[in-house]
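Questions regarding the structure given below will be posed in turn.
Excluded from the complex is one protein chain; the other protein chains are retained at their positions.
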Amino acid sequence: MGRERVRYPAFAICFTLLLLVPLVVVVATAVNPGAYIKFPPDGFTLDWFTTAVETPRFQSSLLLSLRIAVIASVVGLALTIPTAVAITRGRRRLRPWVSTATVLPLITPDMLLALGLLIMLVQIGMASSLIGLVLGHVLIGMPLAVQVLVAALSGVDENVEQAAQTLGASRATAFVRVTLPAILPAIGSAAVFLFIFSFDNVSISLFLSAPGQTTLPITMFQYLEYNSDPTVSAMSTILIVLSLVVAVVLSRLGGLSHLAGSPTRRSS
Amino acid sequence: MTRARSPEDDTTLGRRGSWLLGGPMLVFVVAMFGYPAYLVLRTSVASGDGLESGGFSLTHYVTFFSDSLYLDALLNTFVIAVVSTAITAVLGLLYAYEITRRPGLRTVLLLLLVLPLLVNGVVRIYGLQLGMISLDRLLLDAGLRDTPLGLQYSFAGIIIALVMFQFPFMALAIYAGLSRLDVSLVEAAQTLGAPRRAVLLRVVLPLAVPGLVAGSVLTFAAAAGTFIIPAMMGGGRVNTIPQMIYTSVSQTSQWATASAFAVVLVAILAVSILYSLRRGLRSTAGTR
Amino acid sequence: MTFTHQSGTAPASTEASVPYLRLRAVTKQYPTGGGVAGVDLTVAKGDMLVLLGPSGCGKTTLLRTLAGLLQPDSGAIELDGQDLVSVPTFRRNISMVFQTWALFPTMTVRDNVAFGLKMRHVGKQDRNERVARALELVGLTEFADRLPRQLSGGQQQRVAVARAIVVEPRLILMDEPLSSLDHRIRVQLRAQLKDLQRGLGLTGVYVTHDHTEALALGDRIAVMDAGRIVELGRPVDVFARPTRRYTAEFLGLANVVDVSADGGGYRTAAGARIPDDVIAGRSDVVAVALRPDCVRLSQTDDGGTPGVVRVVEYQPGGVLHDVELTGGARLQALTPVGLSYSIDTPVFVTPEWSKAVPLAD
Partner (left out) sequence: MAPELSRRSLLTIAGGLGAGYLLAGCGGDDEPSATGASGGSGELVVRTWSGVWEGAVNAMASGFESASGISLLNDPGSDTLTLLEQRPGEHDVAWLIGTDSTRGMTDGTLEPIDTSRIERFAQINSRLSDGITQDGELSGVPISYTATGIIYNRDRLGFEITSWEDLWREELRGQLCIQNAPSIGGLFLVFTGARVFGSGPDDYEAGWKAIEELAPNVQFLFNTSSDGISKLASGSVLACVTIADQGVPLREQGIETVIPEEGTTYSIQSLTVPAESKNKDAAYEFINFMLDQDNQVEWARNGKAAPSTTDVTLPDDLASELLETPAVAESLWPIDWYEFGQQIPDWTTRWQRIFGS
């Protein structure tokens, strides 16, 4: 009767497509020949892609954004991996404190975080340093990264680690050789989260980036202030394509399912 | 089957190890969140409106609560947050349940779900607005409607945008919980005479609650704190607190006023979240 | 139905009973292989049928088909004269005990047990009484307000049973409900389960791969292999006189020795002649089963086949010797405790072929 074959989630497919409509519209506006953002486009041109690639602001902002996002991911991982270990394997009394601490930035609106951070950074004289910006980005990306890592770590049987110890590995070695490889996809996902949150952030960057050092989202935002041509659409299209490639590569590596934890299957 | 964890596994990391690993995050959060939060609180009760005016005064709060402009903005903010969270939660639950039960295309769907997160919010709002305009034109041309739907520049538009922006987080949070759902629970309920709706309501929903609560808190905070979405989707027609904060700081440099707005907003957020968390936890006392 | 204990007045479990549950040519195949093919089966009211077989033999598939969790590709299932295939699971008025018990983690023991009654819209007072009785029956009254995770495995299993019986199902299905428990508790619960099923007069289908469980619980046993039922009968018959080599080997209770026809009679590979009355004129015999206690050992040459004791195992009924015969074949022999031999002792083996059971393929 075929009911046991793969069944397609009709609602999920429809809704996902609906969510993608804005992106499709953005891509479509990027090819409008006129110097304005219009949908549906009046014609077809790739000129705006040339403009986007050749605009020096976009180039330098893109590089800056990538650099900051990479640094934020690395710093974030260095901070979140030990935290996740402490939450899953640490002392009971400490756990709720650490996990509460990691959730706080998540439930506070970005703009308020930015406001507080700016007041503080001004006080300590670091208002326009890259360090403040990077740490700000880590702050907002960190909660989800911790959650992904905690989910993965609690899925790793501690007995396996202990088995490694009975086989002569030190606790640290056992963790690095046995547990870490097991949560590698989750580490990848956490890094992606940190990267995305940094790369796409507007609020924190708006308040914390140093003058003359605007990240790509801010530059695109500012570009729209003075120009109504589709260059920003073209730049966004390039980003969409790039992220699709990254996402496909990630899913090939098996990291994507860890974005949401991997499903367990019925054993029968 | 879930087996209660024995207390022995508390010893995996010693006291020193626990502090060594968990400590840096505590320091980080205190330094990057706690202290700034204190500064905002302190600034909000300063007697002047400058950054380091010092003194103590509740003037800024009095201003806030005695002006209908701000109270209306607060109400708007709250209504927007509640409605968009409720809609996102229902849609997220249906979505997560469906891809849990029907795994076809699951990886692709999750991938496409994350994709919009990578695109600048301003640009996505443009896309959404132009999409809405096209929809309006389609409906008008097809003669299905005489007037535009009025989705833009209204509460409806803000809520639609918020739902679309927050949906991926909600769906992923719920899916994370539901993907661990033991299918035999659904089957057990069926063998005990539960029709589809009862299975969803009595078995699946309670299991989805932790993810639902997490996703809702996230959505609620984001919806109450967003500046760009009401600013663009509201077309300046819907005042919200974040817009007031932005204007206070950016144009008039009224630090204390902005801080007071922020404190009020966070206080309301915290109370709402704690309240719903307590209710949520009570109803799911059984889940891990 | 009431929860009165009727132990000892169990309905006679004979083939002649009116078929209460009837399966006709039920087939359910998976694209990846496995499943069941053309299963015919009847179960009399009040009987417990055990589906016995190794994992992958299709027994769970068959059970899930009965539950309606799987739709058969073809075939008919009738319960009490009513066609079941077209009825969705939740309207079948059956219940099932799962291997993992599938207790609802968010509900207390009481709510778990009451779930099926709520689904049947049983009034609150009636519901509370029945839940209380069911919990009393499984001895969990004082745990009613606990959550499943706060109970031991055996207690959780009893909750699952209480949840299944409280709705007074027309059919109770059990999918290896004892397999994740310790041996001692398993034996204890096995007895309770049988007691309950008899006492309540429940008709059931029980899936297991453990033959001692099958022996203890089944009114009838169906041995399954590769999606088919290869042997069906009362436990005593299936165990004492299996008819198929597969059954004898799966049960592992007896020596299985290949035989071949040799001009009017059957001989083993070693040349021993099987008495004709053992074969009883059958033509499909490919092997015989010989229980270990029907094999005699001796240290003196009494005309038996020479061999060497390789393994010695103490069992409740005596000492089991694994003897390697000259030529490499192995045979198991059970001797009384006082008459055992130590490892590497050369012995002479004399099988009592007259007690052998003929096996078809």
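Observations on the model:
For clarity, chains are labelled A, B and C in written order, and residue numbers in each chain start from 1.
By definition in this document, contacts are C-beta pairs under 8 Å (C-beta built on N, C-alpha and C of every residue); 3 or more make two chains touch, one makes a residue touch a chain.
The structure presented is a predicted model; accordingly, all values stated were derived computationally and were not measured.
All shown chains touched by the missing chain in the whole complex, by label: A, B.
Per the touch definition above, the residue from B:L130, B:A208 or B:I273 contacting the chain not shown is B:L130. Although one chain is not displayed, chain B still touches it through residues 50-52, 69, 72-73, 76, 122, 126, 129-130, 133-134, 136-137, 148, 152-153, 231-232, 235-239, 244, 246-247, 249-255. Across the interface with the omitted chain, chain A contributes residues 29, 34-39, 42, 55-57, 60, 63-64, 118-119, 122-123, 125-131, 206-207, 209-214, 218-219, 221-229, 232.
What we mean here is this: only the chains that are shown with their structure count from here on.
Set against the Cα centre of chain B, the chain with the most distant centre is C.
Computed from the mean C-alpha positions, the centre of chain B lies at a distance of 54 Å from the centre of chain C.
Per-chain Cα centroids separate chain A from chain C by 54 Å.
In terms of their C-alpha centroids, the spacing between chain A and chain B amounts to 17 Å. Contact with two or more other chains is made by no residue of chain A. Residue positions of chain C touching 2 or more other chains: 99-100. Those residues of chain B that touch chain C in the complex are listed here as 1-4, 182, 184-185, 187-195, 198, 202-203, 206-207, 209, 284-287.
Considering their complex, residues 6-13, 15-16, 18-26, 29, 37-40, 79-80, 82-83, 85-87, 89-92, 94, 97-98, 101-102, 104-113, 115-117, 119-120, 122-123, 135-136, 138-139, 142, 146, 151, 158, 196, 199-200, 202-203, 216-217, 220-221, 224, 232-233, 236, 239-240, 243-244, 247-248, 251, 256-257, 259-264, 266 of chain A touch chain B.
Chain B contributes residues 7, 9-10, 12-15, 17-22, 24-26, 28-30, 32-33, 35-37, 39-40, 43, 51, 91, 94-95, 98-107, 109-128, 130-131, 133-134, 164, 167-168, 172-173, 175-176, 179-180, 182-184, 217-218, 221-222, 224-228, 242, 245-246, 249, 255, 258-259, 262, 265-266, 269-270, 273 to its touches with chain A in the complex.
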